[in-house]
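Structure record follows, encoded as structure tokens.
For this view, one protein chain was removed and the others were kept in their places.
Per-chain residue numbering starts at 1, and chain names A and B are given in the order in which the chains are listed.
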Amino acid sequence: MRHLLSINDLSATGAIGILDTATELARINDGQVKKLPTLRGRTIVNLFAEDSTRTRISFEAAAKRLSADVINFSAKGSSLSKGESLKDTAQTLQAMGADAVVIRHPASGAAQRLADLEWMSGSVINAGDGTHEHPSQALLDAFTIRKHLGKGASDLAGLRIAIVGDVLHSRVARSNVLLLSMLGADVVLIAPPTLLPVGVESWPATISYDFDSVIPNVDAIMMLRVQQERMTDLFFPNSREYSRYFGLNSERMSAMAKHAIVMHPGPMNRGLEIAADVADSARSVIVEQVTNGVNVRMAILYVLLAGGPLEVGSN
Amino acid sequence: MSQQRFLLRGGKVLGGQASDLLIANGRIEAMSASISDEAATVLDIKGSIILPGLVDLHTHLREPGREDSETVASASRAGAKGGFTALSAMANTSPVADTAGVVEQVYRLGQEAGFLDVFPIGAVTQGLKGEQLSEIGAMADSVARVRVFSDDGNCVFDPMVMRRALEYVKKFDGVIAQHAQEPRLTVDSQMNEGIISSKLGLKGWPAIAEEAIIARDVLLAEHVQSRLHICHVTTAGGVEIIRWAKARGIQVTAEVTPHHLLLTDDLANSYDPVFKVNPPLRTTKDVMALREALSDGTIDIVATDHAPHTSETKDCEWAEASFGMIGLETALSIVNKTMVESGLLDWAGVAHRMSSAPAKIGHYPNHGQNLTVGSVAHITVINPTKSWIVDRDLVVSKSRNTPYHGYELPGLVTHTFFGGRATMIDSKLMDKVV
Partner (left out) sequence: MSAALSAQDISRALTRISHEILERNHGSSDITVLGIPTRGAHLAARIAAIMNAIEGKEIAHGTLDITLYRDDLRLRPPRTIMPTFIPPIGIQGRDVILIDDVLYSGRTIRAALDALGEVGRPRTVQLAVLVDRGHRQLPIRADFVGKNLPTSEKQSVKVSLTEIDGVDEVVIEGEAN
């Protein structure tokens, strides 16, 4: 595997390999070791054409713990905001000798374009492209779910996971539906019908419009961020009505199974899709998702960059 | 009047019996089983099909304004390469073709290029804005004799504007060619709304956005008893509405593009904007409905919607890229592949859909005529047994945005004659038409 553009680039075995690698890296990171020499001399560029402090910092920490050199290239003040094309930017990165580009971009498919057009020879890692995919987020979510609910299994067979909210515009939801179902979990999508894409019936997930009926039967609830601008686009009448039907409040949390966890990819709209006391509750693994993010991204960088030219898992 | 004489030996007129055909004095001078003429250049076209010169009712020539992507001259040559003897220059140039001055300029550029006739299409509204009618009468009375009006690229969305336009062109039996796209349902839309768009996270373009306008406009055309033409129909539902309207006697005609007869929305999986087009590629079900409709006459014509774009507007992210694909040079091969080889059309049917029917809709004089002795020699020859591989680096158009790069297509256009003058012989374009 050269690039990570979509969960479709991974097999179940490959995905589990990344989660296992992340597990070992987490153990090392928990000990005294802060830095590994594994990617010494490699250059990783964080190309962020869209603001995302948490994802950028997470990839940066991951790369630095593996001793890679990191160059941050963000939209503000860079040539991307001055109308320079993706192609020209990629060719510049190639000239700088980037071994990998971690790209966040507002256009769906931007990461794939960067990879397919051979504008540069390094690996491309999709850190979120438009409303398409965000594979590293799904991998860290799967890692978090497996750690809490996996009971030692390598996959997620038998678990039932609800993804709640703006599925239509969510790259986190698209990647998670593909990955969690590939790892054997049952995925339920819960949203107002306006926030589910036409064609969602072809996804490996079931659909529900009724949050309350699903809550007692799931092992994890993943809340999606609701962008403020959705309200002006007629997707729902107002934020109060949205919260009433699709927000996770403490009353709904009390209906969850005892072992079930609450997740959110961040950044949260407290009081809209998730109540503050839910986000801060003992069930919430939201802060831990951030920690796990670094370990999972180290594993991704390790798998893509540490080896030679042969395929992962070819032995 | 051309002094050239050509003797086409052994070709099959509209796919019928093999015969010889003599072109002289700009006309078809003779047609019979065996002709001899010592003064003529003899061209052996045994096994090939002789068609009337193709007429495109929907071409973007980009001049004036975007001469970096195409010019009237370069599109004329690309048209001749594809077997066309007439193109229709869409109005969305810069400046917009909404005055007699612009349409006369484009018409004159076509005459100067000399490879085929360029018939300008006038804008329905000033600046394609959909608000005020453009100088429709002046364009109709100009040297260019404009009969087709379209805001193509934009939909004439306001029903009152559409009504007035339909009424106004009745004065000279003009036609309004509607780009059917409900704007509110297609804000920032990128591709057909369905299973593929849901996976790719590209904003959906619902079929209903096209069908709703078609339905509205056939009713308007019926009400004001005028002629309506629907540009580039892409959906099975649109076909049903047109079928219903025709059965009701409404004066509606419709076109389909070669790419909508062949390509489907799953090509967007590559995120390669060469497949980004307006209206978008649809599903296999739609493609099959369009082929059937073209076969049974519900859809009257094939039009290319040839839309050249420079590489920088396609070498980018999907959402940033321009809509459109070039199609003049591949049109007849695609129709051969999708309609003739599948048995849905014979060559006489191709001649109707790609020559006589569009010429009739646009009232283009001397085009789309029957291949009979005495008629103006606009002639296209295709060798249906020869296939060719599309190479975007070898296209005649100034732009390279063909979706068929690397495709092997059946049927090679070998000769084109425009008013008796050869514009292409043995698949080689003339440098100059004399």
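The definition used in the following text is that a residue touches a chain if its C-beta (ideal position, glycine included) is under 8 Å from a C-beta of that chain, and two chains touch if they have at least 3 such contacts.
This is a predicted model, so every value here is computed, not measured.
Just so you know, the chain we are not showing touches A across the whole complex.
Among A:17, A:184 or A:199, only A:17 touches the chain that is left out of the view.
One of A:28, A:231, A:268 or A:290 touches the chain omitted from the figure, and that residue is A:28. Chain A residues in contact with the hidden partner, per the touch definition given at the top, are 17, 20-21, 24-25, 27-28, 31-33, 35-38, 66, 302-303, 306-308, 310-315.
Note that only the chains that are shown with their structure count from here on.
Averaged C-alpha coordinates give centres for chain A and chain B that are 46 Å from one another.
Those residues of chain B that touch chain A in the complex are listed here as 193-204, 206, 270-272, 312, 315-320. By the touch criterion stated above, chain A contacts chain B in their complex at residues 85-87, 105-110, 112-113, 116-117, 129-133, 171, 174, 197-200, 202-203.
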